[in-house]
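Inspection log for the structure reproduced underneath, given as structure tokens.
With one protein chain held back, the other chains of the complex are shown just where they sit.
Right, chain A next:
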Amino acid sequence: MLTPPPEDKTATPTSSTPHNGSSSFDVVSTYNNTLSTDPLITKPVAAIESLISLLSASPPSTISETLSLLESATSELKESVPNSIAISAGTDLFQRYLISTLQQGSAQYTKSKGKRSSSSGDGEFRSIRAHLLANSRLFVQRAKESRGQIATVARRFVRDGCTVLTCGRSRVVAAVLSAAAEDGAKFRVVNAQDSHDALSNSSTDIVTELRRKDVPVATIAFAALATSLPHITFALAGAESVVENGGIISGMGTNQMGLLAKSAGKPFYVVAESHKFVRIYPLSGDDLPLGQKVLDFRTEGGEERNEHEGKRKAEGEVVDFTPPDLITALVTESGVQTPSAVSEELIKIWS
């Protein structure tokens, strides 16, 4: 569910070109290219990667110039997509990392506090910058590796004889289930999809991959979720972003799955890398800047509605918000956490 829709690529260059004043580097197209070329990359990491590319492409300058360059690139990036929460998880993290590194660096290199006035400070900044760029690559590398780590942690939840309910096309979920299958666990998977996907028999990556690994997979429409729940052992979902109270922003239908799992008393686990943690604290799904319109009231005009549905698809995948009280546990690369631990983790990063 995290793969970008192809429409994004065509739509963005036109909107981003007027903003490109400072340098010839186009951060939006870099972001979209990174996302489409690397199927394993997540949105926050893609955003970080494109910011790093921007930094290495732009000439070295002062700290404040670098920060303002990043700021403008970030806002440009956010404007290019309807739902910028996933991007801001990455860009905020990078900015935070950058500032802390710069603070450490300046504390190490400069004894005096006046860094702007001294000419030697410029040279020091250069070395800090080089160090930063080298470390940033490492950062991206680690972020990519975290999916494997989650799979090893979450794999323990998938035991012999259990039936796992998933929805959408989360790559972390796919990684977890594949790891379990490779370990020889005997389990079954129920994959809930949009009704037309489920009916059209056009199986998604996760379904084909698991079936290839000899895991029995059933695809159902979301409408059949409640009916199939008695056969389910636990529900497993991926997330696009994890917000501060431990709720998740994920593909449309996840909230519904969570609600049903809660009412049936089934555990609902979420697997997500910790770089998806974002510093937003919503009261409810309505409180999020998702940039989508789910409810569209109208009278008559059936043809128009079809047209509208096509338009909504073009805008990108729709997401929903699952509140933390529906989530049994979050599995990140650092282990199994309760939803309330997210805020603690975020405070640690931001203070």
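Throughout what follows, a contact is a pair of C-beta atoms (placed from the backbone, for glycine too) under 8 Å apart; a residue touches a chain by one contact, two chains touch by 3 or more; residues count from 1.
Methods note: contacts and distances are computed from a predicted model.
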Complex member absent from the view - protein name from UniProt, among "Proteasome subunit beta", "Conserved oligomeric Golgi complex subunit 6", "Translation initiation factor eIF2B subunit delta" or "E2 ubiquitin-conjugating enzyme" = "Translation initiation factor eIF2B subunit delta"
Footprint left on chain A by the chain that the document does not show = 244-246, 279, 281, 283-284, 287, 324-325, 338, 340, 343-344, 347-348, 350-351
